[in-house]
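Report on one structure; see the data block that follows.
Omission of a single protein chain aside, the complex is shown with its protein chains in their original locations.
Let's look at chain A:
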Amino acid sequence: MKSRVVVVGAGGAGLVAALNAHQNGAEVVLVTKEYPTRSQTCMAQGGINAVLNETDGDSVELHIQNTLKSANALADESAVSYMCQEAPKAVAWLDSIGVPFSRTPNSKIAQRKLGGAYGARACYAQDYTGLKILHTLYDRCLAEGIEILNERYLLELLTEPEQSGKKYIRGVSLLNKRSGEVEILEASSVILATGGYSRVYNTYSTNSLSSTGDGIAAALRAGARVSDMEFVQFHPTALKGSSILISESARGAGGHLLNSKGERFVDELLPRDEVSKAIHDEIAKGENIYLDIRHLGVEFIEKELPQEAKLAKLYENVDPADDLIPIKPAAHYTMGGIEVDSNSSTSIEGLFAAGECANHRVHGANRLGGNSLLEIVVFGKEAGINAAKYAKNATKDEAILEAKELSENEIAEIKRYANEISFYEKQAILGEIFYKNVGIKRDKGALQEALKEVQEMKSSLPKMGVSDKTKEYNTNLIEFLEFKNMLTVAETILLSAISRQESRGAHFRVDFPATDKKFRAHTIVDAEGVVSYEN
């Protein structure tokens, strides 16, 4: 399969990667476990950062500085510089393919200020930025005739050892959700763009149900390294019952945070980690926390925050024009991921990664708002170009024979599991433990307790399994495979969090509250669970 690039995951990063690999001469196959437009990118509405002109005091240099500051000295300066310098080009490209960015009266792309930014540099498309970028990218892929395989669940990355001991990629094994058949796709190079892992926090996450870290877990099994997994960003204002996100724009517009006594207790416009910490402390004291936007007025709410008002009514049964909105912080974005170099290449030859599943070392310990959509466009492109180049020069072309049988046997094995314990219940427990012990504030004891629990769950997987043994469209089986992957990911988060004996950005250790220069390095975890640090 010379020159074939398989892209796994069809959110923003995957679609950009596919387009660029295609334009660079590769035969591209894009696979997704759902459909492209259903991916997490559709939920990223705030904006995409780019300094489009330097007239109002903002500059690319300031974008770089703001990003580095937010990252708490844990980002790679050259990667951040590259991303910020490419930002205006990335936005111009999106504009050129038809993304309907909001405009100013002077026909410029409209920009707004997000937390931690010097100026208004987040380009937006009304309150649907991610949705509109995603759909336009999807349309572009259709225009280019890129082959898309929907409803394929990634099972394994197929690799071969080289004489040097290093592994190189041969393809992927997939479960066709519809037929229940295992499919093998041979490839010269593979790009993982499978998204983040916030669903480890189960119902305490703002994310789509599918952000289960499948690509990260598969990469680990194949021998790739992951890094900075302990850094999980919590969003301060998720609805209390459902963890559904209430956008930062509510606070940006002047919304207050109140405790049960009706008191304000924090400057609502501090960075996300600090606001989340303040809310966490209030909740620990037994307070209920509310977002108050009543004073903004019915008219403003209807015009500027209609989605938020709708969701508050639906999920909390409150009308934000008259009532307080019950909220809590929830896991929102995962900074860690598959370790990649400046070419988006992983430690496995021919395997590339981009988007939230990858760690390009641009977010460090805390991501700046508006940089996630930017990252997927800038590094999705890099991954696509480099994977196409690699594929063109790939010489290995022998068939993969035994992979199909291996995967089939594994699925048959899972169907024979005893199913004495409900994995759905364990998944709920995992979420509770992670929220409580691996949340905004952590300490050694709590982390070790969580690790013990995760390892127990891992070893009792054969007692869980699935009760639905059907072949076709078995979502019970898919959810079990996702749960397995989440346990793999959970273990790396815990190993990294236990090892990092300091507080930095989104990782706050009660027992080590200060930032420690010694830990100004990236946490690396390998397939054997060995933790090391690198710069």
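What we mean here is this: contacts are C-beta pairs under 8 Å (C-beta built on N, C-alpha and C of every residue); 3 or more make two chains touch, one makes a residue touch a chain; residues count from 1.
Note that in this section contacts and distances are computed from a predicted model.
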(request) Consult the UniProt record of the chain that does not appear here and report its protein name from "Fumarate reductase iron-sulfur subunit", "RNA polymerase sigma factor", "Deferrochelatase" or "Beta-lactamase". (result) "Fumarate reductase iron-sulfur subunit"
(message) Touch as defined at the start, partner being the missing chain; which of A:48, A:114 or A:245 qualifies?
(response) A:245
(request) Have a look at A:65, A:85 or A:150 and name the one touching the chain we're not showing. (result) A:150
(request) Over the whole complex, note the residues of chain A touching the chain we left out. (result) 34-35, 37-40, 42-43, 92, 95-98, 100-105, 107, 125-126, 128, 131-132, 135-136, 139-140, 142-143, 150, 178, 208-210, 242, 244-245, 307, 310-311, 314-315, 317, 422, 424-425, 428, 466-468, 470, 472-476
